[in-house]
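One structure follows; several queries about it will come next.
With one protein chain held back, the other chains of the complex are shown just where they sit.
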Amino acid sequence: MADKTLRILVAKPGLDGHDRGARILARAFRDAGFEVVYTGCHQTPEQIVNAAMQEDVDCVGLSCLSGAHKALFPKVVDLLKKQGADDIVVVGGGIIPKQDMPFLRERGVQEIFTPGTPLDDIISWVKKNVSPRDDL
Amino acid sequence: MYFAKEVLDKCSNLRVQWEDEVRRLINKKGERKEAFTTVSNHEIKRLYTPEDIADLDFERDIGYPGQFPFTRGNQATGYRGRLWTYRMFSGMGTARDTNERWHMLLREGQTGLSTAFDFPTLMGYDTDSPKALGECGKCGVAIDTLEDFQILVDRIPLGEVTTSMTINPPATIMWAMYCACAQQQGVPLDQIGGTIQNDMLKEFIAQKTFMLPPEPSIKLISDTVEFGAKHVPRWNTISISGYHIREAGSTAVQELSFTLRDGMAYVEDVMERKGLHPDEFAPRLSFFFNSHIDFFEELCKMRAARRIWAKVMRERYGAKNERSWWMRFHTQTAGCSLTAQQPYNNVVRTALEALSAVMGGTQSLHTNSLDEVWCLPTDHAVQIALRTQQIIAEETGVANTLDPLAGSYFVEKLTNEMEEQAWEYIEKIDSMGGMLAAIDQGYPQMEIADAAYTFQQQLESGERVMVGVNKYVTEEAEECPILDIDEEVEQDQLRRLNEIKRTRDSKAVKRTLDDLRTACKKGDNVMPYCIEAVKAMVTEQEICDVYREVYGEYQDPGLF
Partner (left out) sequence: MNKGMVLARESENAEQVHNRTQQIVDRVQAGDVRTVSRLIRHIEDKNPKATEVIKALFPLTGQAHVIGLTGAPGAGKSTLSDALITNYRKQGKSVGVLAVDPTSPFTGGAILGDRVRMQKHAEDKDVFIRSLATRGALGGLSDAVDEAIHVLDAMGKDIILVETVGTGQSEVDIMNNAHSILLVLTPGMGDEVQTIKAGVMEIADLFVINKADQPGAGKLLNELTRALDMADSFSSGWRPPIVTVENLAQAESFLTKVDQVRVTIDEHYELLQNSDVLRQRERRKAEVQLNHALDSALVDSVVGYLRTNGQWQQILQVLADKTNDPYTLAEKIVSLVYTLDWEQRLESLNIADA
């Protein structure tokens, strides 16, 4: 049996369409051996969570530059929990002021990656903190 | 020949000596890097000399300001006649909040207004839409109805000040609101001046605020061009944009060529669809470029832009009026060049980028604030950004003379190179069947994605330096004050929206929307119907929903 491949969902919740970062991240994860499900921009939390469930991803990466992260990121976490999938790790990035980070962490976003974080750091973090789901 | 033969011979002789010395020094100590490139990966030589521009023709390539092909500027007196407009892009929270910021900026010496809308407004949703959750007022002003707009322009004399609005799919609606407000102020439409961005091609390519599919999007744009040509002659109905293409990660040449090719697509559509001659509308087409961190690449890009557009308008489209040949553009300093780390360094970046734009001859300029990597700018940060422009204008002397860098071997050579490479892209897109076909095939999108990824890899490897990010990093994270948008803004907006929906004349709402729907189906110009609808307090989303219903919605093709 092969070494398990990690699956990650990269999503942009809300109305912000600036996807340069999300796309670069998708490519970088692919280059690091991940299977990356990319949902595109303009996603509702419901769309993101349903995709995460159907795709059996190990981690969800949310990118938001419009300032709506405080409303949208926790909603994704909550919906995952409601569907019994709170073992999926949720991380976020984008334009997120430092003062909002404690709030997001408290609401279940495990890590926030601010602009300028080296891709290698992000990938290492995910490899270290996310493990493939194993059981049915 | 640009130089006399004796000059070139002398140059050639002296070059040999210099090259010998260069070789000696390189063997001994090497140079700082293997290759010296711009942020767009364009290779730059060690030295530029008369030999590099030997083929230049003074009249054809450089000429005088105000003379075809306008490399040195559109007008004979340039900045000595009139400085560029200080036009700071701004918007936040409610219309009242933004109106206050606008008055502050005008007091501080701004000479033109520029509107930033929030995401629901940009995407054609009202504040009460479920899609708008958490977005109200966060990165721009929330506009749902004409009442919001009236508050936005409160005590702004629309007959005297020009206003730019960064709005794309719902541009017809925001413009309709502006026109309605002007009429209410007693200002006739032929007196108002401003710009609507209204450039959907770059949305499909780069910024992704899309709503309708490409074909109907272009149709609505042509409607505005036609309406403007006939009724609002001082208005720039499109701001053909490269800024966002660059922000999405393109190179400078891609920004230049895709923008110009977009412009050409619009010209062709208006000519074909509306039967207008270029001279009837081209003088009111405007452009919008990025001013990124590589100083010379940017100003050369702008000079090349003027030259290419002039040739395109005169030779390809047969425009006869000189004003049709002018490329007039607004510039914004590069948001993507700013860093979250050590944010005060951003003041320096913005200043240098602004300087480059001025050297490039921009007609109007927005300078980013130091904190915009984190949030909307605080009053203080935006003031510094505005002062940056004023210091350049008043203290540095660069506006004392027109196009000061002309004749520089480097600048003229780089301008030429960028023009050549831009033409290659333009011709490639021509061969694909035009910009719409190229977009459908994903060509510009993939070029941009590749360029963005290349840049990222260079940054990660250290080959490309961003001070404070991968070099000269400080352990202690540096903070700057952050502007917070109160959650109350959304509640306040919802309350007022509900009140308007409750009290407005619902018969008028239905009637104007029905009229608009019919006009859309018949292919009529939508503008008059939009104006009637907004006056009846129809909301932005209600009008957009009609558009979506008639024209369908666009789906992101998700190319990688």
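Observations on the model:
Letters A and B name the chains as they come in the text, with residue numbers starting at 1 for each one.
The rule is simple: contacts are C-beta pairs under 8 Å (C-beta built on N, C-alpha and C of every residue); 3 or more make two chains touch, one makes a residue touch a chain.
Owing to the predicted nature of the structure, the values given are computational and were not obtained by experimental measurement.
Set against the missing chain, the residues A:39, A:63 or A:114 yield one that touches it, A:39.
On the side of chain B, touch with the chain left out of the figure occurs at residues 213-215, 433, 436-437, 440-442, 551-552, 555-560. Contact between chain A and the unshown chain involves residues 1-2, 4-5, 7, 26-27, 29-40, 43-44, 46-48, 50-51, 53-56, 83-87, 133-136.
Simple rule for what comes next: only the chains that are shown with their structure count from here on.
With each centre defined as the average position of its C-alpha atoms, the distance from chain A to chain B rounds to 31 Å. Partner chain B is touched in their complex by these residues of chain A: 14-20, 23-24, 26-28, 38, 40-42, 44, 65-72, 75, 95, 97-99, 114-116, 118-120.
Remark: chain B residues 119-120, 122-123, 125, 130-135, 138-139, 203, 207-210, 247-249, 336, 339-341, 373-376, 449, 452-453, 456, 460, 466, 469-470, 477, 479, 482, 484-485, 556, 558, 560 touch chain A in the complex.
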